[in-house]
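A single protein chain has been omitted from the complex, and every remaining protein chain is retained in its original position.
In order of appearance the chains are A, B and C, and numbering begins at 1 in each one.
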Amino acid sequence: MQQAIDFFRQNDQFANHCGIELLSAEPGKSHAKMGIQTFHLNGAKTVHGGAIFTLADYAFAVAANSHGQLSLAINTTISFVKASSAGTLYAEAVELAKNRRTGTYEVSIKNEKGELVAQFLGTAYRKDETLF
Amino acid sequence: MQQAIDFFRQNDQFANHCGIELLSAEPGKSHAKMGIQTFHLNGAKTVHGGAIFTLADYAFAVAANSHGQLSLAINTTISFVKASSAGTLYAEAVELAKNRRTGTYEVSIKNEKGELVAQFLGTAYRKDETLF
Amino acid sequence: MQQAIDFFRQNDQFANHCGIELLSAEPGKSHAKMGIQTFHLNGAKTVHGGAIFTLADYAFAVAANSHGQLSLAINTTISFVKASSAGTLYAEAVELAKNRRTGTYEVSIKNEKGELVAQFLGTAYRKDETLF
Partner (left out) sequence: MQQAIDFFRQNDQFANHCGIELLSAEPGKSHAKMGIQTFHLNGAKTVHGGAIFTLADYAFAVAANSHGQLSLAINTTISFVKASSAGTLYAEAVELAKNRRTGTYEVSIKNEKGELVAQFLGTAYRKDETLF
């Protein structure tokens, strides 16, 4: 598991570019966070949907790849329920189901007060290759 | 319309952070592009789903706000159909429907060869406030 | 609450046509079931995605309207994770967030063994009118 955590921390350049940190991972689960910075904002001065999505998608990717089998996102949906403009956002990814070829994951994005900011549902395709 | 274009170009800091450029906009439509850079890549050395989503979400936001009424994303779905690792990605957003309170938009993300990379469907909530 | 339950039981003709039963409802929540019948099957002899969706959408509608304010589905996503061909399917709807104008709901569809069959995420628009 530590190998997968190190892999994501070192190799996911876009997550690093967005200031996202992986907090923990275990089989089928992950936690990540993103401290809100000025570059995360959109024209309305709230965190851009793309930044929130990237945080959710990253937590999803870590959870989906946590079994060591290379897994790629096929389809993802995100519902935005609350705007944020400062503080830290937290992502928690959980595996809902896993078949031979696909896996289904749910990610909740919350703010520091524990309020739901966005809810994400994602499906991954599991390839024959391993992650490393 | 030029006012809306200038607004997005100057004020969407996350789009700028991701290297996204607005090419054109007209009522209910927009075009944007993102030249792939190293910081866009994920651990598999392909463009991160979060970067592709951000490009689509930005084109969606411009099209949804093109009527001058402040519009916020409620829900978005993206299907990833082809991986990319170099070149430029293009987003084309089109308005499918617009009611008093909601608008529905479709965004296609294509590569330089015109091949579909991702398809996005988004719903925006239209507030009473104007964009400016 | 009993008034809303009676309303849905008596007036949702398509749910009745599909053999769906409302088991319980409370503010922001609902439970429903659908005993699988031959008419629910698709060409592959498994329960049609449309029947599973209808069960989920119904539970979503009851939960979204449980506060007495008329709520209409704007956008819904469903991930199908396991095929079913006999027995009973159960839907459990939970409210994730509620703002003045929109509400976000999650519905899990499980079989008799408690295995996840499908996961649903839905957004409702809350009108000024009341349900009755």
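Some notes on this structure:
To be clear about the criterion, a contact is a pair of C-beta atoms (placed from the backbone, for glycine too) under 8 Å apart; a residue touches a chain by one contact, two chains touch by 3 or more.
All of these numbers come straight from a predicted model, not from anything done at the bench.
Check A:Gln13, A:Thr102 or A:Gln119 against the missing chain and you find that the one touching it is A:Thr102. For the options C:Ser30, C:Thr54 or C:Ser108, the residue in contact with the chain missing from this view is C:Thr54. Seen from chain C, the chain kept out of the figure touches residues 7-8, 11-18, 38-44, 47-51, 53-55, 57-58, 61, 70, 72-80, 83. Within the complete assembly, residues 74-75, 77, 101-102, 123, 125 of chain A touch the chain that is not shown. As for the chain not pictured, it touches chain B at residues 75, 77, 79, 81-82, 96-97, 99, 102, 104, 106, 116, 119, 121, 123.
We adopt the following convention: only the chains that are shown with their structure count from here on.
With centres taken as mean CA coordinates, the chain nearest to the overall protein centre is A.
Superposing chain A on chain B by their CA atoms means rotating through 180 degrees, a value rounded to the nearest 5. The centroid of the Cα atoms in chain B and the matching centroid in chain C are 32 Å apart. Note on chain placement: the centre of chain A and the centre of chain B lie 20 Å apart, centres being C-alpha means. One finds 27 Å separating the Cα centroids of chain A and chain C. Shown for chain C are the residues in touch with two or more other chains, namely 75, 77, 102, 123.
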